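Missing here: one protein chain of the complex. Every other protein chain is in place.
Here is chain A:
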Amino acid sequence: MKSVFSLQWQRFRRTPAMVLSFFAMTILFVAMMAGNNPAERAPVLTYADGSMTEQQAAEWVELLNAKEEFSFQLVKEAEARKAVSSGDATLALYMMEADYRLVLAADDMSRFVLEAFLDRTYREELRLRQMESQTADAGFRERVATVMKEPALRVETSTLEGTDLFQYDNQLQLLFGMSLFFSVYTIMFSLTKIVEEKKYGTWNRLILSPLGKWEIYLGHLTYSFVIGFAQIVLVFLLFRYVFGFNLGDRFAAMLLITACYTFAIVALSMIIMGLVSRPQQLQAIVPILATGMAMIGGAFWPIEIVRNPFLLAVSKILPITYGLDALKGVAIYNRSWQELAEPISIMLLFGVVCMGIGINLMERRSYQ
């Protein structure tokens, strides 16, 4: 097994381009789409209602910008409307004294996140203003700020279904989504070597060595697992330490989830390898499968915004859905091990079943 494993590394050293390109693409996509600094995102063009004074408008914009989640830029109404209608901006914010509207030319996914942010900020500010108007205390705002640092109560919110309230973190969504998506390519293309070896006859050279068949399979599978796992983990480390993404404090849990996900994808790849007979077929199948899984499983956008019951049902049989769910569960929601046990065990079960079917299919093909 060790010989087959090191043989794969020897071959990788000679032609590392493919694996490295998927690694580079993950970094490129995440860095480009998420940006390493939220402030670098295009500002939300904002204009005020005619009833508001310039100072009032400026105060609101300052308040909205204080949270650093989005950047708001105060402009004239005509400029904002022109930018939206010409497609230069996806949306604009129309501020009223105690309310707001979003100006959209076409529906955009980022609207949900912005809307949630505005709703939260407006609600909070309006409530504070109401309280302020009812008290004669001049230092009310300062006192609120002090108290908020050490709240008397902490509220944990959950839905009726017992699931977490949807929190959207664009950076982590992209990081997890792209890492898991591109690792499918790396793993599946690295396992293509089994099909290639069978096609070109070198498989029989190994079969005729004193190695058992399971050792040869294990050598290949271990290599694919290690290379897929290493790719995901290196990307996580890079974005955590170099780009400063907040991945939470439970890195060990993330490693475990990544390992289970990688195992499930390696096993799924075995089924694909068992079904195809030529390496060329894989070049067509792998991109379709990887992209399809990523789209349905929520790698490109949060699965929480998908409402189609059919797509949601399909997503339940994809390991990427559980991988993303578990990773977000650790990094965003800080879920307990009990809560993580479900996605982890589903991925493991998926892996074991697929591995059994995959090896069976391959062996049947070999002796036909």
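In the analysis below, a contact is a pair of C-beta atoms (placed from the backbone, for glycine too) under 8 Å apart; a residue touches a chain by one contact, two chains touch by 3 or more; residues count from 1.
The rule we apply is simple: contacts and distances are computed from a predicted model.
Novice: Using the UniProt record as the reference, specify the protein name of the hidden chain from among "Aldehyde oxidase/xanthine dehydrogenase-like protein", "ATP synthase subunit b", "Biopolymer transporter ExbD" or "ABC-2 type transport system ATP-binding protein".
Specialist: Matching "Aldehyde oxidase/xanthine dehydrogenase-like protein", "ATP synthase subunit b", "Biopolymer transporter ExbD" or "ABC-2 type transport system ATP-binding protein" to the record, the invisible chain is "ABC-2 type transport system ATP-binding protein".
Novice: May I ask which residue of A:Leu7, A:Leu93 or A:Ile194 touches the chain that does not appear here?
Specialist: Of the candidates A:Leu7, A:Leu93 or A:Ile194, A:Leu7 is in touch with the missing chain.
Novice: Where the complex has a chain not shown, which of A:Thr15, A:Ser51, A:Ser133 or A:Ser336 is the residue touching it?
Specialist: Spelled out, the listed residue whose C-beta touches the missing chain is A:Thr15.
Novice: Any idea which of A:Ala106, A:Ala136, A:Ala152 or A:Leu208 touches the chain not displayed?
Specialist: Candidates A:Ala106, A:Ala136, A:Ala152 or A:Leu208; residue touching the omitted chain: A:Leu208.
Novice: By the contact criterion defined above, which parts of chain A meet the unshown chain? Give residue numbers in ascending order.
Specialist: 3, 7, 10-11, 14-15, 200-202, 204-212, 367
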